[in-house]
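Only a single protein chain was left out; the remaining protein chains are all shown in position.
We just call them A and B in the order they show up, numbering each chain from 1.
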Amino acid sequence: MRLERLAGMDIASRNHVTVTGNPQGPTVVLAHGFGCDQNMWRLTVPALVDDYRVVLFDHVGSGRSDASAFSEERYASLDGYARDVVEVCEALELRDAVFVGHSVSAMIGVLAAGLAPERIGALVMVAPSPRYIDDEGYRGGFSAEDIDELLASLEANYLGWSAAMAPVIMGNADRPELGDELRNSFCTTDPDMARVFARTTFLSDSRDDLKGVSVPTLVLECTQDVIAPREVGAFVHQAIPGSALVTLEATGHCPHLSAPEATNQAIVDFLASL
Amino acid sequence: MSPLKITPRDAATGPVLELSGELDYANVAELHQALDGLALRPGRCLVLDMSGLEFCDSSGITALIAARSNAQTVRADVALAAVPPNILRVLRIVGLDQIFTVHPDIESATRP
Partner (left out) sequence: MMCRADQQPDPQDADADADADRTADAAFAALLEDSAEDLYENAPCGYLSTLMDGTIAKINGTLLDWLGLEREAVVGRKRFTDLLTVGGKLYHETHFAPLLRMQSEISGIALEMKQTGGGRIPVLVSSAVKHGTTGQPLLIRTTVFDARDRRAYEEELLRRREAAEEARRQAEADRARLQEALAVLQQSLLPDTLPPVPGAQTATHYHTASPDRLGGDFYDVFALDGQRFGFFLGDVCGKGPQAAALTSLTRYTLRAAALHDPDPVSALTTLNTVLHERYAGSGDPRYCTAVYGTLEPDPATGQLAVHLAAGGHPPAIVLRADGTADFLPTPGGLLVGILPSAPFTDATTVLGPGDTLLLYTDGLTEARTGQDRAGLYGDEALLAFVTAHAGKPPHAVVQALTGLLDSFGDGLDDDTALLAIGVPASDPQTRDER
């Protein structure tokens, strides 16, 4: 796999954009969800690189994005993340790219396609949920108190990793060499930024945005997913006119990791149908 | 900047304080302390040997004035000796050359 880091571009370094794959092929943008970073796609990228140009990036506040670009205000809504996606597309001069978003990034893709329809030509929504908290006539799977518990877990794990994270706690964050040595490092984030992303993600309600999707859309759901249960997959499928729904024999919220062959096959089939 | 050094000794005329280094806001308390520790008897003269003094700011001037008024309350005197030209210039500006006896060197200041 050839990873080519785009240098000298503000947006590219802000979102740690990496471009790989076939430069002549159509472009597929892979967007990670809340929790980890672009490494989440490591089992998917090999299935795409022969025929597609693959763009990977980290949301600001995750992975190796530029933490100094973080703004609590900008990222208090999914729009902020969607604008970043549009800026990444603009920086790479993408047209009609296929945007593959996992979890909350599936919804970020919907918003980005609304903001820049010429840039995004199709959507793949992996384990999407337009709203995580239950509402009247809608079952998202969680209550507001559940989300507070997640925030507490983030805080606890910030300290739970304290042996490795001690320099960060002590304020010596300027020792980047530690970052590479950290185990569990793909999912380590500054707890303040993670808290904002978590709140923005789990308190969002993008149900009304689904009906505005006008591009070809594939919805991938898992048979057993605590975070995006099958009712939610069905809801998304029904709300987006003309979308396709594929249910993957997979447990958990990350089918691209737990059932990569089936997930990749579904994505590749969809890409071929465009 | 050189630190302030205060060396006390006795002469026939009375106590002598040798001042060297820089006298300013940051260390003037040391001079006040040294002055408070002196037992100045009536009729005696405290001589401040300023030959090694490199700098004296307004806090130092205040200390000189305090030394003089303390001496006067016990009917003693204060004299300055070997004042470097740059400090003498400051003393002239503030008019202190008129109220202090200024000796050109320590010998003439301590001659009984």
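The rule is short, and it goes like this: a contact is a pair of C-beta atoms (placed from the backbone, for glycine too) under 8 Å apart; a residue touches a chain by one contact, two chains touch by 3 or more.
Keep in mind that what you see is a predicted model, and the values were worked out from it rather than measured.
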*Thinking of the whole complex, not just what is shown, which of A:12, A:232 or A:254 touches the missing chain?*
A:254
*Of B:6, B:61, B:88 or B:102, the residue in touch with the unshown chain*: B:61
*Name, in rising order, the residues on subunit B that touch the hidden chain in the full complex.*
1, 25, 57-59, 61-62, 65-66, 69, 86, 92-96, 98-99
*Since one chain has been left out of the picture, which residues of subunit A touch it in the full complex?*
33-36, 39-40, 42, 103, 142-143, 145-157, 159-163, 169, 183-184, 186-187, 202, 224-227, 251-254, 257-258
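Assume only the chains that are shown with their structure count from here on.
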*What is the distance, in whole Å, between the centres of subunit A and subunit B, each centre taken as the mean of its C-alpha atoms?*
77
